[in-house]
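Heads up, one of the protein chains got dropped from this complex, but the rest are sitting where they should.
Chains: A and B, in written order; residue numbering restarts at 1 for each.
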Amino acid sequence: MIPEDTQTKEQTEMAATGGVPDQTQQDAPESAAHVERKTGHSVEVQGLKAFYGDSEAVHGIDITFAANEVTAIIGPSGCGKSTMVRCINRMHEEIPGAHAEGSIKLDELDVYAPGVDVTAVRRLIGMVFQKPNPFPTMSISDNVAAGLRLTGTKGENLRERVHRALRAVGLWNEVKNRLNEPGLGLSGGQQQRLCIARTIAVEPEVILMVEPCSALDPVATLKIEVLIDELKSRYTIVIVTHNMQQAARVANTTAFMLNGDLVEHGPTNEIFTKPKDERTERYVTGKFG
Amino acid sequence: MEASATTTAGGGRSALERSPLSRLPDQLTQWGLSALAVLLLLLIAYFFVRLIGKSELAFSHFGINFIFGNNWNPAAANGVGFFNALPLLVGTLVTSAIALLIGVPVAVATALFLTELCPRRARGPLGMLVDLLAAVPSVVYGLWGVFVLAPKLQGFEKWIANTFSFIPFIGGAADQVNASGNYFIAGLILAIMILPIVSAISREVLRTVPPEHKEAALALGATRWEMIRMAVLPYARPGVTGGAMLGLGRALGETIAVVLVIGDSDTLGKHIFDQGYTLAAVIANEFGEAANQPLHSSALFAAGLVLFVLTLIVNAVARWFVTRGTRGIRGAGTGGAMPGGAVAVGVEE
Partner (left out) sequence: MSAGKITLDTLPSISGRRRNVDRAMRGLMWAAITIALIPLVLVVYYLIHKGVGQWKGSFFTTDPNGNFFGNHGGIRSALLGSLELIGIASAIAIPVGIGVALYLTEYGKDSAFANAVRYFVDVMTGVPSIVFGLFIYITLVISNVGGSSFAGWKGAVAVTLLMLPIVIRSAEVVLLLVPNSLREAALALGAPRWRVITRVVLPTSLSGLVTGSLLAIARGMGETAPLLFTVSYTMNLTGNPNTLMNSLPVQIYNDIHSPEAAVQARAWGAALTLVALVLILNLIARAFSRRSRMT
């Protein structure tokens, strides 16, 4: 891991203020990203089917994403991994003609239960997208505050949470003097971290990431992978990636999907060194995909 | 025209050695088309020059007061008439302002509806119906305005005048609501006439909003409206503003519908339900009687010049906004032009 600027003073400050105080250090004490630890919630997917119109893209999947862990979903293009993940925060149904069946439980809450408000679900389950997408007409701090403003957070409380989110993603030092400048003025990697800050500012329980580094250069990618490693101490993270090395680097658990089915799911180590299914073995050794 | 074997593949000479004769049609075409284009440009310049020439008499007579003086009187005692066009200018601006105030919000809301809320299958037909508003000839809007709208809205206008009597220019003179035509009716008809073009441009602009911004807003837990407010409207603002200004340009120049429903009064109206006039309407109406009156006709041409310049400025600014706002959907190589399809369809007299 690449160590970044030392921020010990701020780290101690953080430990003294809100959140659930606990160990605030990670493996890299020099990291500028700082995330307070918190017990997370698991996500249990049962019998999930996803459709685009009449065409079934995900065929009945059962999988559990453990709390405070990073689970990577890998598989060839078109295998349904992004579709499956987008069902978790009910973004899949925003596509005209698309719908999903089955149950997805965040703790005891089935997000597909009748009467569940999707906007509330999306507060709890955040998403980071493939291409960094800060709101183009908003400044850096307004971008991070966007979700918070929706629920009426304002004033000092709002500022404090924006700053905290920026610190958590390690962007604070780079932007603290230009919080009012447009979000688009940042580099690609910074923009993606800005989007992550925006996502965690509303304090979700789960973060879904859909190929978050595919549009970034290797240096930026590495910074984000470091960040993901820290974020897991507070959130449950599911990351879709077509980059197997990335999955090996960041994920505790890995799931392999093929043609809309979940083929295999287990500790990352095993998936890559001792896969149980032959198809998994062929994919991870590069024989196809 | 099979000139020779040189124009077909595999025939005699290679394409690089085409005979000058066979290049001729190509060059002729290019020359011909360029000439057409130049002709177009010359026409416009010529017109400007002649119009200014015809307006000279009026401007030399009245100076800058032609535009800012409040006295338009073809029947003045001096026999040749007195022509200061402020009542006309104000009428033009007031009716256009009413048209914008009523028409633009409705037009943008319909554009939002058609791009965000409307069930997919209904989008085409409903959009087409809104566009058809532009197909109705303005004389028909005028006809409908005079015989149907004006009488039917009399009661409503009186009610407004009474209820809002504390607002100057709008309220207070309920007994003077003019049933044969007034600023308000003219503005209302103009609102209907500019609606299709503002809506069409707004729709094109809204379509350029990148879906990833909308997704980002939704993923943060925004409601549909909040998503529109956060991700769509700010992005679309320059283009929609441009569309509104194009609507303004249209409203400024509309003649026939206005002349039929504005009451055609040479004096400046005292309130919104009073009779008035506009630059365009006065030209249409007094053109006949001014035929043999040099000062009067020069004044009408001058009014036309003022109108022309006003619409040119408004349209130039509007175009700049719209080009800024729709850059996402324009390909390279289409330099200075505006979104073609919808706009070409929508504009009427």
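Here, contacts are C-beta pairs under 8 Å (C-beta built on N, C-alpha and C of every residue); 3 or more make two chains touch, one makes a residue touch a chain.
Fair warning: this is a prediction, and the values are worked out from it, not measured in the lab.
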item	value
Of B:Val94, B:Leu195, B:Ile262 or B:Ala299, the one touching the omitted chain in the full complex	B:Leu195
On subunit A, residues whose C-beta touches the chain left out of the figure	20, 38-39, 41, 106-110, 113, 115-117, 119-121, 123-124, 150-152, 203, 205
Hidden partner chain, residues of subunit B it touches	6-9, 14-15, 18, 22-23, 25-26, 28-30, 32-34, 36-37, 40-41, 43-44, 46-47, 50-51, 54, 105-107, 109-110, 112-114, 116-118, 126, 128-130, 132-133, 135-144, 146-148, 192, 195, 199, 221, 223-226, 228, 246, 249-250, 252-256, 260, 280, 283-284, 287, 301, 304, 307-308, 311-312, 314-316, 318-319, 331-338, 340-341, 343-345, 347-349
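Methods note: only the chains that are shown with their structure count from here on.
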item	value
Distance from the mean Cα position of subunit B to that of subunit A, given in whole angstrom	49
Touch list for subunit B against partner subunit A, complex	120, 210, 212-213, 215-223, 226, 230-231, 234-235, 237
List of subunit A residues in touch with subunit B within their complex	89, 91, 94, 96, 119-123, 126-127, 129, 131, 133-138, 146-147, 150-151, 195, 198-199, 202
